[in-house]
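For reference, the structure is listed below as structure tokens.
What you see is the complex with one protein chain gone and the rest in place.
Every chain is named by a letter (A, B, C, D and E) in the order it is written, and numbering of its residues begins at 1.
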Amino acid sequence: MTTAYTAGRTSLRSGIILLLFALVFTAMMALVFELTRPTIAASTQAEKMKLIDEILSPGSYDNPLLEDFLELGPTPELGLAGGGRLYRARQAGQPVALVVELTAPDGYAGRIDLVAAIRVDGQVSGVRVVSHKETPGLGDYIDPRKDKDRQRPWITRFNDLSLAGVGAGGWKLKKDGGPFDYHVGATISARAVTNAVGRALAYVAGQGDALYATPTPP
Amino acid sequence: MLAKLFQFHGGVKPATHKEASTREAIAQVPLPGRLVVPLHQSIGGTPRPQVLPGQRVLKGERIGAADGNVSAAVHAPTSGTVVAVEPAVMAHTSGLTTLSVIIEPDGEDAWIRCAPVDYRAMPPDELRDTLRDAGIVGLGGAVFPSHLKLKPGKGGRTRSLILNGAECEPFITCDDLLMRERAPAIIRGAEIMAHILQADEILVGIEDNKPEAIAAMEAAARGKAQIQVVAIPTRYPAGGAKQLIKVLTGIEVPHGQRSTDYGVQCFNVGTVYAIFEAIDLGRPLISRIVTVAGNVARPRNFEVLFGTPMDHLAAQAGPQPGTDRYIMGGPMMGYPMPAFDVPVVKATNCVLVASPALFPPPPPEMPCIRCGECAQACPADLAPFELYWFSRAHNFGKAQEYHLFDCIECGCCAYVCPSHIPLVDYYRFAKTEIWAREREKDAADQARERFEFRNLRQDLEKKEKAEKLAAKAAETKAKLAQEAQSGGDGGADDPKKALIAAALERARAQKAQAEPKNTDNLAPATQAEIAAIEARRTVLSPHADSPGSAGFAQPARSPGDEQWTANAPLSPPDEAESGLVRPGSARSPEDA
Amino acid sequence: MDIARYREIFWNGVWKQNTGLVQLLGLCPILAISTNLVNAVSLGLATILVMAMTGLVIAALRNFIPYEIRIPVFILIIAALVTVVDLAFNAWLHGLYLVLGIFIPLIVTNCIVLARVEAFAAKNEPIASTVDGIGMGVGLLLVLAVLGGLRELLGSGTLLTGIDLIFEGTQPLVLLGQDYPGFLTAILPPGAFITLGCLIAARNWLDSRAAARRPSPRPPQAQPA
Amino acid sequence: MLAALLAMTGLALLLGAALGFAAIRFKVEGDPLVDKIDAILPQTQCGQCGFPGCKPYAEAIAKGDADINQCPPGGEEGIRKLADLLGREFKPLNADNGTEKPKAVAVIDEQVCIGCTLCIQACPVDAIVGAAKQMHTVVEPLCTGCELCIAPCPVDCIAMVPVPETVETWKWRYPVTKIHKAA
Amino acid sequence: MTHYLFVVLSAVLVNNVVFVRILGLCPFMGVSRKLDTAVGMGAATTFVLTLGCGTSYLLDQYLLTPLDLGYLRTLSFIVVIAAIVQLTELVIQKTSPVLHQVLGIYLPLITTNCAVLGVPLLNVALGHGLLESLLFGFGNSVGFTLALILFAGIRERLDGADVPTPFRGTAVAMITAGLMSLAFMGFAGLDRAH
Partner (left out) sequence: MITSPFIRKPTSVQQVMLTVLLALLPGVAAYVWQFGAGILVQIAIASLTAVVVEALFVHLRDKPVGLFVGDLSAVVTAWLIALAFPPLAPWWLTALAVALAIGVVKHLYGGLGQNPFNPAMAAYCLMIVSYPALMSQWPAAGHLDFQSQLQLILGGARDLDAITGATPLDALRTALREAAQPDSALHGLAATHLMEGPAYGWLGGRGWEWVALGYLAGGLFLLQRRIITWHIPVAFLATLAATALLLWGMRPEQFGSPLFHLASGGTLLGAFFILTDPVSGATTPRGKLLFAGGAAFITLMIRSFGAYPDGVAFATLLMNLCVPLIDMATQPPVFGHKKD
């Protein structure tokens, strides 16, 4: 590259031109940004709702779910080291279910981020994997999109079960003496998810109504 | 006091095949019909011929004088008539010819007058000159002029003079027999050399598979405290100078360094014997002991005059059918000869009569599997497979980084290679390529210098011319000014205008001259260059194709190759000539 | 006349100077986003869009850009245009946006954009530059498509997974049967490199075959024997 | 939006200032690359590359105006070295510039030479000696084989003679690998 | 302390930029023909990337985030990085002309080494602090250099190999890169303790 900035005149001229270009294109970007902002916000919301809709039937509540939430600080019971959110579904003001972000820290290849919907009676409405690093083809059946069993993905095993129904201390894999099956050769992933969901159920049960009662922070 | 022996890395132990040729004593060879004595028989300058065809020479008469100090004289091996001084095929794998003196023996074998020298009385420098003029070169194989090796290193003294009687190559026994039969003379020669080198001790290294030679040398050395005969383990290439020095003294002499600087020097026993003859008997080097072995009925050692055709020599040992070529040297390092009648030269320690049964062609070459066998066998501690890998890929820079030139071409690596790769051939190929490149590089550097010098000179000439012109212009201007002054009314502008007009005119002329083609907006100089090149090509091609010069320019072109000529239509010579103006010499219109 | 020239420019981008197979530029998105056909093609389309736009804009502005600050200005323009595309995708093609993720902003540094701008758009008129951008982009798209298709097929035995994210209701093709034990490496980075290596070799092979067939207008000089 | 504009303005000014300062502070002259390229060229000075001598060609390569495959005397080897130096891909010699030939030297037929000095002027390395009206001779070791002297000779008395091989210049051949099935 | 060590180690080995994150491929393929150029390129990239991560962190933290200008991130990062590259070029040109000749065409291309932009963006995405950002940038560039040097070593050796004609050159290099990335998969999970 030439370094023809030597002459003060040229370098000043270049500077001004550069500046002009910067201004014009920044203005253009800013404009597009303003234009797209509402749409982007909406589609981000929609994305989140799509996942939640999978685990909690949309007809079962009537409040704007994403606006009714609780900020959780670090919560070891949910595996949340850095905090997370908890959404509340209500029908006509009555509690229906909680949508909990949780993490299984002990996956085969690291953290497994999950979201679970737990009905007010303590039953699981649904669980989904948000992100994971399990071995593709082995441990990744915990994600229903990767599960070969399309009809009844493994992750739906928890649906409609509750801690109470399974029995105290029984929320475990078959191998560990519980009711949940798993894929041979990939116990660890299944165990991590199962235990995390179990812990979340216990946490929710332990907190009681407080989770519904606390108002949404501004 | 028995010296502690050291070990060199690597090495191999091939079957020695030495017994057969040691059964009988050294024999003489009957004079052949003609002797072809190449002038170039040693490292260094080719000796200048000293005889003319038709001239009679005596045995030992000098026929080639050393050319410079790195060279050694050549002598007539017997008395007779010089029939010719002409190129003849030499004892070299290439099959190239070299200037040789061809002598027809008269059968008298009449010596010149030999003048022995009292080495103690003669200063070392003169002794060295004597050796050079006696044609003494290393007979261990390298044929390096011995007088050059006989200079003491730093400090003027040498710790050890080493006599190389190892003779590690299979089949070869010439040194063995020499030591058995002429041990006292060798010892005498060694003492002469120790004197020249100011050596403290003389070590004779002999492989322990030659008990007779060891015994003979010990007997001859008995009572001489300075001399020690050492039996060394039999392992090829224990006879390599560096390896032998390492075994006997523990010193490693790096490639490209003089061993005298490390306090040691190593000579083949044959060389030592030749020095004895040159000093004590006054006889120049005209013959040597040669082993004839291989596909012959009676393998044996002969004392052979240089110039004797190898087939004449081999005939003495009862050649057997099936012979396909001769190998000069042993089976590990020897060179195949291009013909059967090449002459025996100073480097010929053995004529190995080869047959496919004796030395079958190697199995097909496989890729290197990097097994490292070769590295384990390499006495120079090299990584032969890396050298091979880079030589094969023409990556000579890398090959040199891996010390290609430290390779002594001993062949151990190729001997052990399970992939049957002719490794040494790759090294020889790479080495000669690198040398060729260095020559090219030197030539290029020289050319660059001369080119730049010429340009400088031309610039100077041009400047001078310009100055002259300027002077002339000033004159004109002055004259014009004068005229204007005298003319009066034209005003001061006119002469200037005239000058400008003149300059414009010149420039226009220049442009017309320099723009023979429609090459667009290039600088005039570039255009001139392009024209020059264009023109040069166009003129060149008809030359190349004309029958008259076809013999020179290049080998006959194939008929399918029309494009080359099609590109080069004949052009009138004048255009060509004007085109040949080179940038530096771009002729100004004034020149034309 | 012009058509012929544009065709030449286009062909240059698609085959002769193919970014992925010959120039080896813009490799990161090629390798990273070709895990399946849908992603690959989408990124290819996005790149075509960006390349055509940058080619057009920069060629149009080329006379206003001083030589010595051309690189910063080019980068500025490319970055701005890419951000605009990024925002637009995010707003109006959100599903695709999630798939292409981090790689849309990375088109900025996609060497090929700057390389073409510098080598072509800065020296040619807008239409040719647009054609060049499209040609290069199409070349990239083809490589991406083949690579993505191969990798998806080998890796999971399907084609067009994720198509449902773009066109509601469509279904991916299951080509090698439900029981196909996917060759997972194909989808992982090693598979990307190896498959692209094979594509490059295939191109070389096709080229050399074509060269061998075509009686070359300039026969190589017959070496004197 | 205003914030964005301000931020970018600030950034542009800051960077422009830094670059401008650095450009002055770290200015360099000269181009060592040309010498490196020139060192690779064979110095035949024949002009077949399309430039008046090796140095100008070296300059053109360094500037990017010329390709690396235009020097026939340097041959494949030279191109390979250039490719190495410049980190480019090897490409075969451009046939437009000529072909690689065995090295030859000019020989003047002394019987025919009329002593016109034209060849002396043409020779780029002053390899021809002689004076006006006297027979000229080529100093063989100095001749680069550029063939530039051939054309100007009005009586066609200069011929290129391949340099013969001697033991010193003889080269071992590349060991022929007989791995391939085809003969 | 170990946390920071993990940041670096994970960036160098486990999540190697080239083999796992697939960034910086163009210079990886382009400047790996010879070992010494690879070393030079690695050094230059290390310098630029580390510096770039630091500056972009500051830029993000103190300009873009407070002003809520997230959408200017790409633009401003790349402009800053381009400036750093140009500065580096000027300095190298002055201090080491040889290195400049060798890196010649590639120095400007560092700007378009997507790792140089990708890593600072990852820094933002991963919420790294200043020290973490610097270490992450350093680790990634060391990972890049490591990959480049190992690759160059192998490519130098491949020069002499009897590779089938269509695969000569870049094709076999690409396959080599694939097998290298396969090898690096062996490190998977080593950062799990983190």
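By our rule, a residue touches a chain if its C-beta (ideal position, glycine included) is under 8 Å from a C-beta of that chain, and two chains touch if they have at least 3 such contacts.
The shown structure was predicted, so the numbers you read here are calculated from the model rather than taken from an experiment.
Contact with the omitted chain, checked across B:87, B:254 or B:322, is made by B:254.
Of the candidate positions B:19, B:381 or B:475, contact with the hidden chain is made by B:381. When the missing chain is restored to the complex, the residue among E:43, E:67, E:91 or E:154 that touches it is E:154.
If you put the hidden chain back, the residue from E:5, E:58, E:126 or E:190 that touches it is E:190.
Within the complete assembly, residues 181-186, 188, 190, 194 of chain C touch the chain that is not shown. Listed for chain E, the residues touching the missing chain in the whole complex are 149-150, 153-154, 156-158, 161-164, 167, 172, 175-176, 179-180, 182-190, 192-193. One chain of the complex is left out; on chain B, the residues touching it are 8-9, 12, 14, 93, 170, 242, 246, 252-255, 257, 327, 329, 331-336, 352, 354, 359, 361-364, 366-373, 375, 379-383, 385-386, 402-403, 406, 411, 414-420, 422, 424-425, 428.
Keep this in mind: only the chains that are shown with their structure count from here on.
Under the contact definition, chain A and chain E share the contacting chains C, D. Ranking all chains by how far their C-alpha centres lie from the centre of chain A, first place goes to B. More C-beta pairs touch across one of B-E and D-E than the other; that pair is D-E.
The chain with its Cα centroid farthest from the Cα centroid of chain E is B. Here the CA centre of chain A is 66 Å from the CA centre of chain D.
Mean C-alpha position of chain C lies 38 Å from that of chain D. Between the Cα centres of chain A and chain B there is a gap of 80 Å.
In chain D, 4, 8, 11-12, 15, 19, 23, 26-27, 101 are the positions where the chain touches two or more neighbouring chains simultaneously. Taken residue by residue, chain E touches two or more other chains at 71-72, 75, 79, 83, 86, 90, 93, 108, whereas all remaining positions touch fewer. Interface residues of chain B, counted against chain E in their complex, comprise 367, 389-390, 392-393, 395. Considering their complex, residues 40, 90, 92, 94, 96, 98, 364-367, 394, 422, 425-426, 428-429, 431-433, 436-437, 439-440, 443-448, 450-451, 453-454, 529-530, 532-533, 535-537, 539-540, 543, 548-549, 552-554, 573, 576-577, 580, 582-585 of chain B touch chain D.
Per the touch definition, chain D reaches chain E in the complex via residues 3-4, 7-8, 11-12, 15, 18-19, 22-23, 25-28, 32-33, 36, 84, 86-87, 89.
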